[in-house]
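Note that this complex is displayed minus one protein chain, with the remaining chains in position.
And now, chain A:
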């Protein structure tokens, strides 16, 4: 089973990298960009086919390593 975990900064946490990317896009002359916040994507191959088990494995992975929950949120998506 495949899964995608997305880790993003919590609201209110300053994101200097996102700001720099935002500035980069604007300096390219790409119009219509309001603001940018950056994050991380993890594509994960799971050995289980049980969705409930997969979710609990991924939640543990996020809580213990993939995200720093002081500043980051995570979202888990399982492939259909």
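Keep in mind that, in the parts below, a residue touches a chain if its C-beta (ideal position, glycine included) is under 8 Å from a C-beta of that chain, and two chains touch if they have at least 3 such contacts; residues count from 1.
Simple rule for what comes next: contacts and distances are computed from a predicted model.
Missing chain, UniProt name from the options "Electron transfer flavoprotein subunit beta", "Aspartyl/glutamyl-tRNA(Asn/Gln) amidotransferase subunit B", "Phosphoribosylformylglycinamidine synthase subunit PurQ" or "Acyl-CoA dehydrogenase": "Phosphoribosylformylglycinamidine synthase subunit PurQ". Summarising the interface, chain A meets the missing chain with residues 13-14, 16-17, 20, 64-66, 68, 70-71.
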